[in-house]
Structure formats: structure tokens, C-alpha cells
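Each chain you see keeps its place in the complex, though not every chain is here.
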């Protein structure tokens, strides 16, 4: 009977990044079996970072997923038919510096690592430079190598997503001197998206997905200790690392459209997306973000 | 004879044991001098290995699943490389014009890193074919080039022998050129297998599926768990070694006729 | 068909390492009767091997034409038994497998035949030896056996007996002679041993030094089996040696 039950479930392929705590809602929902409760069989599609996930999405291998807002913007600008239906988290990045550096002003003239050109973190460090009129020597590395490099003394500080900032703190290699909250409060970070095709052809499935997402987000806010444990258990990140970074994420499922409208022009300015693809920022963001389902779910 | 042989393999075993011990010892020393939280000593790695073996990885996927996933991908890609590389190597070794004519396409391909192919693999192919493409790219060219080089080492008089017996081209190629090139072809296959195995991490970077030793390494990398990464590396190395030993066994049988070169 | 092989005005040039042309055969013409035993003798480096290779179809003449059984030489059509001057055994095949090679190619391998030729060359106890485990003379005998195994309709031999001791050579002569008597196969033999030539040949062609032409054609009209000590035999021998002496390069 259980078997027949399972056969009735609709498979949905969900993409996410393998150890990104920003995608916690997925881990929780999966762990709790909430997808199945909605008649959905979640197919885990795990990626290393945003680029291969967006490529796979474009190749038609994903129905929904979690990804950083910047890769989502870039993919959308390139014609990927994805729709952001909810926020996965706000904030959640930070600048870690070696112990000698006490505050963000001391970064002037220092070497600062970022997890890459296409990351939101690179955007934000540029904002810091601009705001305080600093000149940093910004270098790009692989996101998971940044703590190693700080430990080797090769960089003076880095900006990264969690829990890779917490790693350095726990290993006592560095300390947090500035968070993404300080840079742009409540900025959009990772998002939950569904494919435009799914939204059009099977809106009821999309709605169920959003419902699960919201349920998971609420659970995270209400039972942080259990959520941490789930993440730690599913990804292998030590609990103390998860603990350390916990406070730097805002678990809000409402999309911060305003911050997206700040990022898009910034990305264009930096040449990361082409103005040819985004002629009108407002229209672009409108087509990218659709919170109708979210509103419906919230109401019921 | 038999006892002498046993004696020899026993000695080889001992030698290997000694060099491994020295290696582990040096590693321990290094880990003490460096004393970085990221640089594990052999014991940490052993522990990580035991956990992986007994409990599976952080997502509960068993070691066997990882190994089977990677080995089957590599063997498929490598098999494709053998099937394509050897015949093409023979043809191009014998018809230099053919090689000359496609050199401007073929040679650049050889240098393009497997990782660079990932986006195109994702766009153009699906499923296992993606992994195969990337491993094929690594394994194909060593096999091709070594076969081509091996073809050139044949003693032309032996081809003449086949010719005067009225052999057609196929027979000549199979019975003289190929038989003669076989040692180099084998060397090429062993190199190709190595390079193919080397591409497994790049291939599994494609993501999507959750099993594979390459993926294991990448995941442990994200966890900054260098011990776990080293377990993955060592496993990849050991499986490579086993495949290599199989090859060497086969070579030993096939090339019995060789006079061993000694000084 | 009267002639098995017709060589008409054949010249051959090679390009030497300095890019110059080296003429090896100079407008050479001769015919070989069906069933004839012909010997070439001539100074070292004059072009004998080249000539044999052209007849076997391994090399193209630069000018002139060659006909074997009335057609352009083609080993796919005629069964040729060729003994090369240089080492030409497959190092990866043992004695048995080397000898069976020709049969294998022709698709009519038969252990019985191989057994016979192995006995013929006296290597019964060495069937499983690889070439590098044989003596020089034994290797040469394997090559002879391999050429004979295919029951060739034309036999081309380039110094086949050079590495053999007098006795083994003598036995091989007798075998070759009796094969020829029995089956009347057209045979062309290159040799430096004039006695061998006079003993075996119906006709001996003495070649000039490079570029080779036919200097002299000597029909050996002696009854077989020939007596090497008969005065006629010795006369033929001395005559040929005399011609050769005229052609020797001045070292």
C-alpha cells in the first residue's frame, strides 16, 4: 500500500548547492518528508555552485531549486526561463579578517578574497570600497579555499557566504569585522525559483512547492536548534560552525525586491550582465520575481 | 622456478612496504612541522576512512556507491577512448595525410581542459554521456598519439614479409603494424586510463548526481575536511593502482616474447 | 606461358641523403623461363636486392616494366616465397608461429605443413623458441621454412644460406634442389657463393657493379645432381669468378 502511495507521487527535480546553509529550507523540508506530504517526490539535484546549476536548469533538468540571486539574475538575463517565487534567506555573508585587522577601514590597501566574480559577495565588497572610499586588492578564489588562504596568511581578509565565514572563526584564524547586514540591511541573498514551464503547466505543483518552502522557513524560525541539527546531519558541517554563523542569516521568505533592483544595475555597471539583455530594470525584475503564489500560500 | 618467482614478488612486496612506511613517516613529520588545522596526519585520514567505510559519507551514501559510480563512468569513457583511439591512431599513423588534414581541429581539442567542457557537456549531452565525453577527452589523446608513435616503430621489412605473402592492408595492419605497436598502445592505454581517471573530478563537477569519488572530494572540500579529501584521493589512487596492475599483468602475458633490456 | 618473369629495360633510382639521385639499376632486361632456376651474382651493393624486390612487387621500377606471369607483379595473385637478406622474423612470434605466418595470411594454415618444413630445416626441438633465443643460422632457417611453407609458385631468395655452416648449407642445397626437381618451381636466388650458384642454377646472371646491368649470362648445362669436383663444374666456377673479378669496386 505504501508502495502504491509512492507511485502516485509526482517527481519534482529540485536543485541546490551542496553545503550552502542559505538553502536550509530545502534540507529541512526534505528531511521532514514534507514534499511527500504534498504528493511530491523530491529528486535531489546537488551542485557545487551556481553556474552548473543554472546550466543544468537551462538544459531542462530542473523543475525548481535554490540559488543565489546573482546567478539567477545572470541566467534570467541570458534567457533562462526561471521565476523567483520566494526568498530562501536574506543577508548571510560577512567579511572575515585576520586578528590584526580590527575594522573595515583597515582593509585599505589590503588583499581581500572573494568567492568569484559572479557572486553576490563580489558585488558587496565593491559597495564597501565605494562607500568608504577604500582601495582594496580584491582577488578571486574558490569559495571553500578562502579560509585555507587566510590561515596561510596569503590574504588579509575575505568575504564569503556562510558557513565559510564561520569556519575561520571556529578555527580561530580570523574574526568577523563587517557583515552583509552592515553593507545592505535585509538584502536578498538566495532565492527559491521554479521553472516558468512548471508554473504555467502545473501551477498546482508550483504552489505545493511554495507551501512546503514556507512551512520549512517557518519551522526554521520557530525551531532553530532542530534546523541546525538537520543541516549539520545532512551536510556534515560541524554543529559549532553552524551555530557560529546562525545569527547572520535572516530567515524571511519575502523577496526583497528593492535590493534586487539595486543589484541589477550594479551588475550591468560592472559588465557582468549585458545592458543589451536588460533594457529596463523594473520590467526585468518584474519578470524575474513572481510572488503571487507566495501570497496565496500565506493567505491560506 | 616457482619458488624463485615467489621470492621475487615477496621482495617486491617488502620493498613497497618499506617505501610506503617511509612515505607515511615523512608525512607524519610534515604534519607535525606544519601543524595546520587543515593538514591532517595519517591517523586522521585513517579515522576518516573508517568512518566513511562504516557509516558512509555525510549524506549517508556508502563508499561502494561512490566507487561504483566513478569506476563505471571512467570505464565507459575509457572504453570509448580505446575503441576510438586505437583504430584512429592506426589510420593516422599510417596515413600521415589524414592526420595532417585534421590536425588543425584535432590538436587544439587535445589541449582544452576538461573543466572547460562542462558547460558544453551540459548543453549538448545528457546523463552518462556527459561524464563519458569528459573522460573520453582525457583518455583519447594519449591512446591516439601513442598508437601513432607505435605504428612508426615497426620494422618495414616485416611489412614487406606480409606483403609478399599477399596480405591485404587489413592483415598487414593487424598482424604486423598493430602487433608491433602493441607495447606502445598498452603504454598509451595506461597513460590514457590515468588521465581519464584524473578527469573524474572535473566530470563530476557537473553535479546533479550525488555519488562518485570525485564528487566526494569536492564535497569534503566544501566542508574543509582535508582528511576526507585525502581519503577520496587515496581511494582514487588505489583503484587506479589496481587497474594499472591488471594492465601490467596482461602486458606481462602478452609481451612474454620481449627480451628484457638490462645494462 | 614460356616466361615466368620478364624484366624489360628496368632502371631504378634512389634519392640519397644529400638529395641526389643514385642510380642502382641501369636499363636491365632479362627473362626467366617457367620452372627455371636462376642465380644472380654481383658485387656488394650493385642492386641485386633491389632487383628481387622489384620482381616481388615490393618496389616500383623508375622506368621500364616487369611482368610476372604476364602481369604487373602482385603478391596477392601469385604465391611468392621470399627469403629476405636481413633479419625478417616477427620477434613476437615463436618459430612455429613465424613459419605458419604465410599460411595464416593465405588462410590455409595446416599444422601438418608446418611440421614438415620445420623438419626440413631441422628445428624440431626449437618450435617454441622466440627469434632472440635462436642462433643466426637457425633464424635464417626459420625464414627459409616460412617462405617454403606456402608452397610458392615462385621462390625468391636473397642470400638465404649465408649464415649456415657448410654442412647445413649443403643439406639445404639438396633440399632446394629436390624441391625444384620435383615441382619445377621458378626460383631466383641471389648469392655470393659462386659454387652454390653453379651447383643449383640452370643459368647464372653476372651483374656489373652499380648501376647494375647484366654483364654475362651463363647457362650451366650440367647434368644433375652435379659433382662439385668435376672439371666442368670447376671451369664454370672459375669463369664466373673471372667475370666477377672484373667488376669488383677498387677498394
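Here the chain labels run A, B and C in written order, and each chain numbers its own residues starting at 1.
In the analysis below, a residue touches a chain if its C-beta (ideal position, glycine included) is under 8 Å from a C-beta of that chain, and two chains touch if they have at least 3 such contacts.
The shown structure was predicted, so the numbers you read here are calculated from the model rather than taken from an experiment.
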### Query
Written as a formula, what is the chain make-up of the whole complex?
A x1, B x2, C x2
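Please note the rule applied: only the chains that are shown with their structure count from here on.
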### Query
Line, ring, star, complete or other: which describes how these chains touch one another?
line
### Message
Taking each chain's centre as the mean of its C-alpha atoms, which one lies nearest the mean of all protein C-alpha atoms here?
### Response
B
### Message
I'd like to verify one number: the distance from the centre of chain B to the centre of chain C, where each centre is the average of its C-alpha atoms, in whole angstrom.
### Response
49
### Task
Indicate the whole-number Å distance between the mean C-alpha point of chain A and the mean C-alpha point of chain C.
84
### Junction residues of chain B, two or more chains touched
none
### Query
For chain A, what residues touch not just one other chain but two or more?
none
### Message
Under the stated contact criterion, what part of chain C meets chain B in this complex?
### Response
53, 56-58, 75-80, 82, 84, 86-88, 90-94, 101-102, 104-106, 130, 132, 150, 156
### Complex contact set, residues of chain B against chain C
155, 157-158, 160-168, 171, 175-176, 179-180, 182, 255, 257-259
### Task
Sort out for me which residues of chain A touch chain B in the complex.
18-19, 44-48, 51-53, 55-56, 58-59, 61, 143-144, 147-148, 151, 164, 167, 171, 234-237
